[in-house]
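Here's the structure we're looking at; comments come further down.
Just one protein chain is left out here, and the rest sit where they should.
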Amino acid sequence: MHKIVLSALLALSFSTSLSHAQSAWTGGDDLPTNPLACDATPATPVSKPYDGGEPTNAPDRKGKTLKVVDVPKLVGIGYFNATSKGIADAAKEMGTMDAKTDGPSKANIDDQITLIDNYITSGVDGILFAANDPVAIAPVLKKALAAGINVVGYDANSTPDARQWFVNQAEFNGIAKASIDSMAKEIGEDGAFAIVTSTFTTPNQARWISEMQAYQAKCHPNMKWLETVEAQEDNILSFNQANTLINKYGDDLKGIFGMTSVATPAAAEAVTQAGKCGKVAVVGLATPNAMKPYVNKDCVKSVVLWNPVDLGYAAAYVLRATADGDLKPGSTSVKAGKLGELSVINGSEILLGAPTVFTKDNINDFDF
Amino acid sequence: MAMSVDLPPTRPASAARRPGFLSRLFAEYGQEIVVLAAIVVLFIVVTMVNPRFISANNLTTIFAGNAYIAVAAIGMSMVIVTGNIDVSVGALIGVLATISGTLAVAGYPVWVAWFFPVLVGMAIMGVQGVLVAYARIPSIVVTLGAMSILRGGLISVTGGTWISGLPSEFLLAQQRWFGVPSPIVMMVVLTVLAFLWMRYSAFGRSLYAVGGNPEAALATGIPIERRIVAVFVIHGAFAGLATILFATQLQVIQSTVPPNLELTVITASVIGGVSILGGSGTVIGSTLATILFAAIGSALIFVNVSAYWLRAVIGLLILATVLADMMRRRGKA
Partner (left out) sequence: MNLKSLIRHETFLALLLVAVLIVLSFQSDRFFTVSNLLNQGRLMTETGLIAIAMTFVIATGGIDLSVGSILGLVAILTGVFWHNVGMPLGLAAVAAIAVGTFAGFVNGLIITRFRVPPLIATLATLALYRGLAEGISQARSVRGYPDWFYVLGQGEVLGVPTQLWILVAAAIIASVILAYTRWGRTVYAIGSNEVASRFSGLSVEKTKLALYTASGFAAAVAAVIFVSRVSTTRSDMGTGIELDAITAVVLGGTSIFGGRGTILGTVIGLCLIQALKNGLSLAGVKGDGTIMLIGAVLILAILASNLFERSGTR
């Protein structure tokens, strides 16, 4: 009897999964990719008309103190502690912003949506966010806009019409190019690598993996992707998964990508404890504090692709400029405090700037 | 389903006078044997596909990397044997790990950094035990509330900053004792000690009575309330010991609640044969179940099961194990 029940369930589920095309790299999404040129040719900037949302009847906030809430994907991760610090630094520098960070304790959409909804009701002037899901967060952000609140995103975008501006740390294809090029430099043109990511449903990570696949196929076709494993945002699990990869492939594995600030240090730790420093390269995104032990021992050559503190800092300034009316649809750049002028790309995105690479020479100068 | 108190096996007098040793063993420890057999079969099958599965490094990853779950499951098994449950253990370990790391970085001797959290764990669990035993609040309610308090408290206090700069003497889980990684030694030693204690000490045997037949336990003079508080305190101690392994594996400590840890620990306990109805099951079973799950997780990667279906396969295996256990019990009863 239970065999029938179980097989019915399985048949039902497998039949529906057959309708999906097989994506080559596990963990990528199915959106179109746009790989950059293989050499150092910069991407041709695409000029698009402004496609962000507009608040309804926003009051004139020029010069007034803004009450701002920052809602990252979750709290309790070094990365978002860094962005939060950046926002706090900017607020203190400006003197005219009251910012607080309040995020869900788990990276799921429901808690984040409820939080934002509560802050809309409480009457904040501005919302900064990093979305757990671009589409799921859109209805509540549109509600914020309709209430006259200024909405600016950073790190993880929503659909463009749900916010006014999005501060982009770097283009997805730019990050993909930098990552793959770094890996190719360390493991060679026909090295094999694996990926440790958080979950397959995290949008940024899925986008990066897709872009990485497209770029690698175009510019380093002899490199070999082995597999992708999930590790949530749990560093012990990331450590165990990285170890399993090292054990499974033995000497065939030359490199590991860490797609989150939790996965990269854990992968570096696994490589260190397996005694494979120098034999297995670790490339990925991470905060300097988590990586200092490994970079200082030469186990990891270079780390992180941008400065999260600057990201938060820029986002706060962009929000201020938006609320003051200095940054409006059609602007081509915005002044962001000590970061200078940041340019507008893709219609309603602000580009943070060139990636920051942490190496042995400079990693000890940072504390986040 | 009749509930009975499992009596510990008495010394076998003569093999001819009672059913064979093996069939008694199977009747007594059926579920543990099934899990052990599953582990052996798994290792054989996967090694045929990829011999690196039983390489020393991978065995270390499987056993040592998950030993903390097995140690936590020892305490959880004891709680479940008495007919209670605890969903706050994951949050507790997160809190204790943060305390441990903070002490270590602040320069306290490593002994303090290791064992002070054990005391804290015992205290926190002791409070919960008192609420369950004396205030008569169901354990799921108390531990659900405690989980929320601990989780929120952890974020409030730490803001989620990672703890780095741990002194190398602190990293106990990376040490090797007698050539074997320390987590494995701790896991095995604690399991055996706990098993022997539960089987052969009056206190341990009384726990089975409390869970299996509380009226009879009361009638024989077992102080049920004190036992329940005691078992929660012991569970807190094991959570603290598990924290030592958990917090000293890497060079950084993530001061967050490890996701789903309580579910993993509970699943290991019940799959290992501890009955949620109270009254039977051993800690050997929960340790074996932890190993089985860790091995399955690794095995599925080794045999290239599509990463998208990983969780479904594990779920299916859990369900199959549960059904198989119930069929076996029904055959026995």
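First chain written, first letter: the chains are A and B, and each begins at residue 1.
Operating definition for what follows: contacts are C-beta pairs under 8 Å (C-beta built on N, C-alpha and C of every residue); 3 or more make two chains touch, one makes a residue touch a chain.
Predicted model, so just to flag it, every value in this text is computed and none were measured.
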{"item": "Touch criterion as defined above, residue of B:G20, B:P51 or B:G315 at the omitted chain", "value": "B:G315"}
{"item": "Contact with the hidden chain (one of B:I163, B:A209 or B:I266)", "value": "B:I266"}
{"item": "From B:V34, B:A70, B:A113 or B:M147, residue that would touch the chain that is not displayed", "value": "B:M147"}
{"item": "In chain B, positions touching the absent partner", "value": "1, 85, 87, 131, 135-138, 140-142, 144-149, 151-156, 214, 263, 266-267, 270, 275-277, 306, 308-316, 318-319, 322-323, 326-327, 330"}
{"item": "Touch list for chain A against the chain that is not drawn", "value": "1-2, 5, 9, 12-13, 16-17, 19-20, 23, 27, 29-30, 75, 100, 102-106, 108-111, 113-115, 117-119, 121-123, 133, 135-139, 199-201, 206"}
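Operating definition for what follows: only the chains that are shown with their structure count from here on.
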{"item": "Geometric centre distance via CA averages, chain B-chain A, whole Å", "value": "36"}
{"item": "Complex interface listing, chain A residues touching chain B", "value": "2, 6, 10, 13, 26-27, 75-78, 80-81, 105-106, 200, 227-230, 232-236, 239-241, 243-250, 262, 265-266, 269, 273-274, 287, 289-290, 292-293"}
{"item": "Complex interface listing, chain B residues touching chain A", "value": "50, 52-53, 55, 57-58, 61, 65-66, 68, 151-152, 154-155, 158-162, 164, 174, 246, 249-252, 254-259, 297-298, 301-302, 304, 306-308, 310, 312, 316, 319, 323"}
